[in-house]
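Contents: one structure, followed by commentary.
A protein chain is absent from this complex, but the other protein chains hold their places.
Now for chain A:
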Amino acid sequence: MPADRLLPDTDAEDLLKLVREIAREELAPDAAKHEEAGQFPREQFRLLGRSGLLGLPYAERWGGADLSYEVYLQVVEEIAAAWMSVGVGLSVHTMSCWALAQHGTDEQRDRFLPDMLGGDLLGAYALSETHAGSDAAALSTRARRDGAEYTVSGTKAWITHGGEADFYTTMVRTSDDGPRGISCLLVDAATPGLTAAPPERKMGLTGSTTAQVVFDGARVPADRLIGAEGDGLRFALDALNSGRLGIAACAVGLAQAALDEAVAYAKQRSQFDRAIVDFQGVEFLLADMAAAVESARATYLEAARRRDRGLPFVRQASIAKLVATDAAMKVTTDAVQVLGGAGYTRDFPVERFMREAKVTQIFEGTNQIQRVVIARQLKRS
């Protein structure tokens, strides 16, 4: 049973209808094969671009659709339900456009944004380094101003779309002034001196690529600096507040997909002469899964509606990320349980869903960091 949505208007209903059609016909049928083969879904991202889905929450002036987060996130959820790597990729791409869309000059936005939002370019977001994960301010990739260029050296780690992206929204150190010494550069993937290391060998999201991105004296034009020097960490953390809502939506989509598989299987699997869905032990498991999915969805939608109204939403976004990703882990694990031995095999998708769920508790701020954010907000109030 697909998610039952209460959408704000007919435009949103029409959009979700298009997204479901693309998800059902173009994404879901290829997901298992690509993930098994570790094959990056580049063409699928191009299709999203042609369908106008790569810049939804940004201004129409630069190729976006001025869409609310409330609706955009439900698009992400539907795509993640069909194919998690593509849903996560859409969320990461959208986050990668945020710094320029929000803080770029009109000249920069006119020049770069239309292809990022309305074309089929794919973005990456380069903040983490091997020693600077949760402690992002410890990053050390160095950018030195040299006339009209920055010379960038250092290694970014855990970069979704590393080696596949067309641009990297990259946080670099421009001074030794701790968190205030970080700046944001929009780096073209074709920049000489920029290379991607071989992709990480991951537990899940094997169709998506995650790699270190190495800057070795890469020369980046200074007009690709977003905002002023020193603004980078603030932009990065602001982008993450919205980005983690995207991850919450992906987690809900994944959990919904696992629930749908579990219900379908339990209805047709018969033991002791009746469908296992009629045993209360399974009924309660499924009911708890549905409760987890729908409460997680309500949580991210609440945060999104606050964001859309210009209200503070940092606490709510962290709560949504924490609740939705923990729900995804639990629901996908229980889906494997419902399918029993079949669920543990790669002939059914739920073991993949379970592997994919794990990383949602880790990336874009571990769930421990989410608790830090939530607690900080509580102490402030």
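List of remarks:
In the analysis below, a contact is a pair of C-beta atoms (placed from the backbone, for glycine too) under 8 Å apart; a residue touches a chain by one contact, two chains touch by 3 or more; residues count from 1.
Convention: contacts and distances are computed from a predicted model.
Its UniProt record calls the unshown chain "Electron transfer flavoprotein subunit beta", which is the correct pick from "Spermidine/putrescine import ATP-binding protein PotA", "STAS domain-containing protein", "Heavy metal translocating P-type ATPase" or "Electron transfer flavoprotein subunit beta".
From the options A:52, A:114, A:179 or A:193, the residue with contact to the chain not on display is A:52.
Looking at A:21, A:36, A:110 or A:347, the residue that reaches the missing chain in the full complex is A:21. Touching the omitted chain from chain A are residues 11, 14-15, 18, 21-22, 26, 47, 50-53, 56, 65.
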